[in-house]
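Left out: one protein chain. Kept in place: all the others.
Going in written order, the chains are labelled A and B, and every chain counts its residues from 1.
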Amino acid sequence: MSLLSVRDLTVTYQTQTGPVPAVRGVSFDIDKGEVLGLAGESGCGKTTVINAILRLLPPRTEMTGSVLLGGEDVLAMKPGRLRAVRWTEASVVFQGAMHALNPVQRIGDQIAEAIVIHGQAGQREAIVRVGALLEQVGLPPRRLYDYPHELSGGQKQRVMIAMALACAPSLVIADEPTTALDVMVQAQVLKLLKELQRELGLAMLFITHDLSVLVEVCDRLAIMYAGRIVEEGPAVPVFEDPAHPYTRALSGAFPQIGNQRFRKAPSGLGGDPPYPGDVPPGCSFHPRCPVAFEDCPTIDPPLFPAGEGRRAACLLVDQKAKETVEAAP
Amino acid sequence: MRVPEHRGPAGDAPVLVAEEEVPPPPPPKGPRAIVWARRRRALQRVWRVYRKNTMGMWGLYILAFFGAVAVFAPLIAAGEGLDPTCPCTGTPYDAPSLRFPFGTDNLGRSVLTLTIWGSRISLMVGFFATLISMLIGSVVGILAGYFGRWSESVLMRLTDWFLVIPFLPLAIVLASVLGRSLLVIIMVIGVTSWPSTARIVRAQVLSVKTRPYVERARALGASHLHLVTRHILPNVGPLIFANTVLTVAIAILSETTLSFLGLGDPLSISWGTILEFAFGAGAAGGGQWWWLMPPGLAIVFVVLAFTMCGFALDEILNPKLRQR
Partner (left out) sequence: MRGYLLGKVLQALLTLVFVLVFNFLLFRVMPGDPAALLLRGSAAFNPETVEQVREDLGLDQSLPRQFLTYLGDTATLNFGESFFLRGAPVSGVIGDKIWPTVLLVGTSTIASAVIGLIIGIYGGWKRGSAFDVGSLGFTLFVYAMPEFWFGILVLMAFAGGVGIFPSIFPTGGYETPAAGLTGLRHIVDVLNHMVLPFFVLTVAFLGEYAIIMRNSLIDILGDDFIQTARAKGVREKQILWRHAVPNALLPTMTLTLLSIGFVFGGAITIEFVFSWPGLGWLTVQAIDAKDFPLLQGLFLLFSAAVIVASLLADILYMYLDPRVRAA
């Protein structure tokens, strides 16, 4: 049984201008110890997905589908059970560089709070554990007496990681943990995450818009666009040989030095992702797609098989598959 | 709350309104005409959005009502009613009756007549005091924001001083020295309430000053006067206007308080002076509620109305609020 099993998740926000479907039917699994990367541009719904996993969305948001965490549906949990599950079974590494830490509380207390409220230890023992956690992420334990503003961006990110590990969860969700950091620091934090994942056997859901980062850390990738997953599969094949035109554009946007592919094809994709309330008909990507044809504006493609353990929501993929079948004797 | 990361076209401007059917405008006659045509359209757009704001519209209705009362006072209530010797007055301290719907005061005058006529002075003082306050505040704000450096420091120091000093004691001291007249009251309120406007204006000027088109104009050699009148003022104007409306409310309350304390013009009738006489004549102890309630209620409604309009305008015109 998978650790996390999301089935047909839809999330619709209630805004002043009407309901906005930010996530329109997303399904994926994460097994114990597996690292899944979720990529996409801003507005594709990836942050909404992770907020949905721990039910952190605004009060009047509509959610359908199921989110099975350790077999239990998070969306159907009672508030008490939900609070107990939060952080102990799955935790989130938020972007530390921003205001994810309480400015007037010492970071040691903030990490200890997670331990104490879940009844895992008393205050004093919790502080001892916090010291150990800080060491684990490469910070001197005495830093637990510091306030957030006394730490650098990279240090704050490490604190967020330590905090996420405080209750020894089986799943850690990393929400753009490297986005706001300098490149050098990014590399350090990534290295740390990889090491921790291996040491502790954590399952991880890694969100970012930077595909090249994902390839380093993840076993599998899922690419999101306009509230749906448009491609998924093992990380390296998806990155090196994308099946969906959007994935191709995304991976092209982050050239790798030394990789021959990037010397030829122009990278970057024109236009903006669609506003969630205003998704184009048919295939939602067709207005920006370089290889769209006449069926694309009318048919909304589901996820077609696209190779070994891979799927992609593109009519061309389906066409190619049919051709391959027909071509076989 | 967390909202979808991408705010597309609909997410940026809350002033989004479907364009109504408008006949194509005649071809413009040059750059100035283009600019004015654009401003007129912007004004129409603002009005269309404002119309949908219930709070703002109610405020406007109430103001229209009181404005009409003030303007048409001589027609609604005979002026002789203010003269205690007029035979049209009744017995003093009379409770409301058919002849005197708001009862009579200690001199037998109809409180209704007093309240109607009182609106003129109260509103007038409010307007003129605000005018002065706006002028001083805008000039100070624009100068401080535009020229910066030492003039900004000096002006802002002055502004901060006025802001710290408690309003009423300052107004009392000034009014006592200058004597009792309408002009003094107007000046005193105007001179003590400009600082908050100055602050807001300066902040806005600072943000406008760094916009690309201003820099371009300066690079082209535009004079200070040109920059201020053609670029800064039009962008600061709407904010000043929204602030003005809120300031009028405060000015009316200030006039009421100063008059009540005995610093108003003894010869003019405003809602504040009515309350001054009423309290002085012991209406509180005597239970003459009909004398005390109308002027007070009138003040409450007018101030509420200005405040509601001001909030509505602020929502529409204040660029900072739009981002919330």
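FYI, a residue touches a chain if its C-beta (ideal position, glycine included) is under 8 Å from a C-beta of that chain, and two chains touch if they have at least 3 such contacts.
Worth saying up front: this structure is predicted, and the values here are computed from it rather than measured.
Asks: In the full assembly, spell out which visible chains the left-out chain is touching.
Replies: Computed over the complete complex, the missing chain touches A, B.
Asks: Looking at the whole complex, which of A:Glu113, A:Glu176 or A:Asp318 touches the chain that is not displayed?
Replies: A:Glu113
Asks: Which of these touches the unseen chain: B:Ala64, B:Val154, B:Leu168 or B:Leu183?
Replies: B:Leu168
Asks: Which one touches the absent chain: A:Thr88, A:Gln136 or A:Thr179?
Replies: If we include the chain that is not displayed, A:Thr88 is the one touching it.
Asks: Mind listing the subunit B residues that contact the chain we can't see here?
Replies: Within subunit B, the residues touching the omitted chain are 1-2, 160-161, 164-170, 172-174, 176-178, 249, 253, 256-257, 260-263, 275, 278-279, 283-287, 289, 292-293, 296, 299-301, 303-304, 307.
Asks: Touching the absent chain: which residues on subunit A qualify?
Replies: Given the touch definition above, subunit A has residues 54, 56, 83-88, 91-92, 94-95, 98-105, 113-114, 117-118, 147, 149-150, 163 touching the missing chain.
Rule of thumb we're sticking to: only the chains that are shown with their structure count from here on.
Asks: Taking each chain's centre as the mean of its CA atoms, how far is subunit A from subunit B in angstrom?
Replies: Computed value for the inter-centroid distance: 52 Å.
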